[in-house]
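With one protein chain withheld, the remaining protein chains of the complex are depicted in position.
Take a look at subunit A:
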Amino acid sequence: MQQIINFVIRNKTFLLFLLLFVISLGLTIQSHSYHKSKFINSANFLTGGIYESASGISDYFDLNEQNDILIEENNRLRSQILNSSDTITIASSSIDSVTYNGRYKIQSAKIINNNYASTKNYLTLNKGENDAIKEDLGVITSNGIVGIIDNTSNSYSRVLSILNTKSRINAQLKSSNHIGSLKWDGKSPATTVQLTDISKFAPVKEGDTIITGGQSTIFPKGILIGTINSFALDISGDTYTIQVKLFNDMTNLSHVYIIENLDTEEIKLLENPIDE
C-alpha cells in the first residue's frame, strides 16, 4: 500500500497529464459523433455573450453591404408577387407562396460568430430556446442554405455549417428529380461542396442548378444551393460526384433565416410509429 501511494506521489505529474489528456480525447471523440457534443460548444452564455458584444462592434462596418443585399432581396420578392397574380408560371415552380403558408415558420437571426477555416465549421446565432429555436431547424440566407441548428442554449444557438465534414443534406438537381446527399470533404475551398450519390442515369450538365430535395423535414424543397462546377463518375461507376459552387458566400454572412417545418412531428410520428 505504502508503495502504491509512493508511486502515485512520485509520478503525480505524469498521472495528471494522462488524466487530462484522456479527458480531452474523450471530448474530441464525442464531438466527432453527430448530436453528442453537448458540453463544449459556443452556444452558452459566456462565449455567446462575448461573441455578441464583439459582433456588435464589427457589424457597423458592413451596414452598407447588408442594405444592398436586403434591397436586392426585396426587389426579387416584389417582382415575384407582382408576376404571380397574373400568370401561373410561378405557382408551378418550387417557390410557391400558397403551400408555404402555414407549413413553415420563418424567423430571422444574426450570426455572431462564423468559422470556415477548419474542417469542422460551426456558426453561432444570437437566438436560442427563448425564441423557440430547436435542434434540427434549417438555416438559410436569401441566396441559399447555410446549415442546420445542432445545439441551443437559452439565448444562443449553434449551426452545423454545410462546410463541416459531418454535415449531410438532402439535395437534388433542379432539372430532374435525382436526389443525392450534399457533403463537404474538408479540403476544397469555402466556395465548393460535393454532391454525391447522384445516379449515373441523371442528366448532369455543367452550370445546372442544385436545390434542396423535399425528402427531409428540415429544408423545404427548392431552396437554392449552387451550380454544378464539374462532375465525375465514382470509382464504382454507378454514381456521380458533383462539385457544386455555392450561391452563398460562406465567408461573408451576417443575417440568416431559420426555417421551422411545423409538420415535422407529424411526419416523424408517421415514419417511426411507437412500438407497443
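Odds and ends about this structure:
Definition applied: a contact is a pair of C-beta atoms (placed from the backbone, for glycine too) under 8 Å apart; a residue touches a chain by one contact, two chains touch by 3 or more; residues count from 1.
We adopt the following convention: contacts and distances are computed from a predicted model.
Its record in UniProt calls the unshown chain "Rod shape-determining protein MreD", which is the match among "Transcriptional regulator", "Rod shape-determining protein MreD", "Tetratricopeptide repeat protein" or "ABC transporter permease subunit".
Check A:S42, A:Q172 or A:N261 against the missing chain and you find that the one touching it is A:S42.
Contact between subunit A and the unshown chain involves residues 12-14, 16-17, 20-21, 23-32, 37, 40-42, 44, 46-47, 50-51, 54, 115-120, 122, 158, 186-187, 189-190, 251.
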